[in-house]
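Below is one structure, written out as structure tokens; comments come after it.
Here the complex is missing one protein chain, while the rest keep their positions.
Which chain is which? They are A and B, in the order written, and residues in each are numbered from 1.
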Amino acid sequence: MKNFNQEDLDRLTKLCRIACNEEEKKTLFEKLGKVLKFMEQLEEIDTTGIKECDHVLETISNVMREDVVGELLPRELFLENAPSHVGGMIRVPPVIKSNN
Amino acid sequence: MTDIRYEQWEPVIGLEIHIQLNTNSKLFAPSPNRFGDEPNTNISEVCTGQPGSLPVLNKEAVKKAVQFGCAVGARVAHFSKFDRKSYFYPDSPRNFQITQFDKPIVIGGTIACDVDGAIKHFQINRAHLEDDAGMLKHFTNFAGVDYNRAGVPLIEVVSEPCMHAPKEAVAYAMAVKAIAEYLDISDCNMEEGSLRIDANVSVRLKGEKELRTKVEIKNMNSFHNMEMAIEAEIRRQCRAYTLKEEIKKGTYRFDIDKKETILMREKEDADDYRYFPEPDLVPIVLTEAYIEEIKKSLPELPEERFKRYVTELHLPAYSANQLVIDKALCNFFEESLKICPNAKSLCNWLTVEFAGKLKDTDKTLTDFGGNIARLVNLIDNGTITGRIAKDVADEMILHPDKNPEQIVAENPDYRPMHDTSDIEPIIDQVLLENPASIADFRAGKTKAFGFLVGQVMKHSRGKASPSVVNDLLAKKLQ
Partner (left out) sequence: MHDTSAHELADRFKKGELSAVQIVEACLKRIALHEPKIGAFLKVLNERALRKAEELDKKRKGGKPLGKLAGVPVALKDNMHIKGEITSCGSKFLSNYKAPFDATVTRLLEEEDAILIGKTNMDEFAMGSSTENSAYHITKNPWDLKCTPGGSSGGAGAAVAAGFCPIALGSDTGGSIRQPASFCGVIGFKPTYGRVSRYGLVAFASSLDQIGPLTTNVQDATLVMEILGKHCEKDSTSLNLPWKPHKEDKKKLRIGVPKKFLEDLPDETRENFEDALKIFGAQVVDVDLDILKASIAIYYILSSAEASTNLARFDGVRYGMRSARATTLEEVYDFSKQEGFGPEVKQRILLGTYVLSSGYQDAYYKKAQRVRTLVIEQFRKAFEICDLVAMPTTPSPTFPLGSIADPVQMYLQDIYTICVNIAGLPAISVPSGFSKEKKPFGLQLIGPLLKDAEVLHAAHLFEQKANLKLSPQL
């Protein structure tokens, strides 16, 4: 486990898409540093050959539903919570870059 | 001006094909799996990422994925699971996609396809289930997001980087499409987006073992565009390397007018998707028995049908491939075969004659039902000549409701001439008018015979029975 540095914090805020001013950055950096240091205790625990626990209910699998159409969310209900909408669509500022 | 020696370079192409499954409902939500609704009228709390919503897997989507795996001879995983893939974009309802990262449902597989007359095999790396994103519509001052498509089930088929020419990529993609259509797991409509292809393209010097930097090309909405796009990208990379320029990772699109690939965005140092197991879903565990059952119940697939057409129906490989690769056409052919057993002739009339004539109309083959088969039958039983059949075909296109027997019955000109007493005078006339050809024939030029037959056909306006003409003419020239 390496030491947490400013570059890490900057990379993280970009990945999470959370803007932080200088003061916020300072507090976060301190607190995260402390917390991550605390995590180092896990290094001392020997987990060779131990499987990762993906699900606490290990034996449950194949939970599936029939391919039938069910209840819809009415558009009015959906748009009621929307910060901005137009023509039935959610409105966001123009998107320049293209993604996946 | 530096000469670019393209033949030095070997293109390396891999394809990622997204196939939208044609289930009734979405992958993790019970909203309808439909195209073309008014924006945001086909949504649920799951497909709009409402807090407190939870995904529940559609068992039909799993079945279709297994069908695909069996159809391509892949290994269907006994254990597979879902993962969260994190990235921020407005068309993503949760800002993470639910996909399969390290334990996909289908592993490996082979696609056999016809490339310029030769059968080639290309390897699939894996295929997995994932949910589709919504749609972003761009306007001048804003963008609009429609979540109707969000949550639609996809199979993503990832090939090995094993194709070395744009034609190979197209053949592979068409073969994958055909398989999906034969299995009826998807509408495979590239315009509607139920089939989407991304190409990963790089080049290397022939003989080089390592792969060089690859570039992604997206938004190719037809096989033709895909072929041109990949070709353009290959040339761009060859040129760049020749000029000692660097090829950087990025996502490109194809400009149809410029016939060039245009950079959309550079790939930042590996998008960190932070894949980890989806805690709201449990694993898929499939038994060998289940997989076997699916395997047994698969319909006849394109590869099998191709083999049958070539070995049993004796169709030439090219024609067989043409039929097989287009499910709708092929099914029509199969139906027509029930009426007319002459596969070769039927194939020709469907893929050449009628296809050509229908090109500039808004009609399709299926508009004619069994009539094309019946037309071929009329030729085969001697009712009309092949020459006349072309005219009958033209009439059929003008009046698709009429069957060929009707058309022949209604037009005396279409009824063939069988009577030697009708044909003989025409032959005599032709022989009289073409002494030079007779001389040529007698001199050993066999082509002259054909010319004379042609003249007889012309004079009889195509009605003379070719076999009778041949016999009579041969007798007269003895």
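The definition used in the following text is that a residue touches a chain if its C-beta (ideal position, glycine included) is under 8 Å from a C-beta of that chain, and two chains touch if they have at least 3 such contacts.
Here the structure is a predicted model, which is why all the values come from computation and not from measurement.
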{"item": "Residue among B:Pro11, B:Pro39 or B:Pro55 that touches the chain left out of view", "value": "B:Pro55"}
{"item": "Subunit B, residues in touch with the chain not shown (by the definition above)", "value": "45, 48-57, 84, 86, 88, 90, 93-96, 143, 145, 270, 272, 274, 276, 279-282"}
{"item": "Absent chain, residues of subunit A that touch it", "value": "1, 4, 8-9, 11-13, 15-21, 24, 27-28, 31-32, 34-36, 38-39, 41-43, 45, 47, 50-57, 60, 63, 65, 73, 77-78, 80-84, 90, 92-95"}
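In the analysis below, only the chains that are shown with their structure count from here on.
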{"item": "Length of the line joining the C-alpha centres of subunit A and subunit B, rounded to whole Å", "value": "40"}
{"item": "Residues of subunit B that touch subunit A when the two form their complex", "value": "23-25, 30-32, 38-45, 48, 50, 56-62, 81, 87-90, 133, 136-147, 251, 264-265, 272, 274, 277, 279, 281-285"}
{"item": "For the subunit A and subunit B complex, residues of the former touching the latter", "value": "15, 17, 54-55, 57, 60-73, 75, 78-79, 86-95, 97-100"}
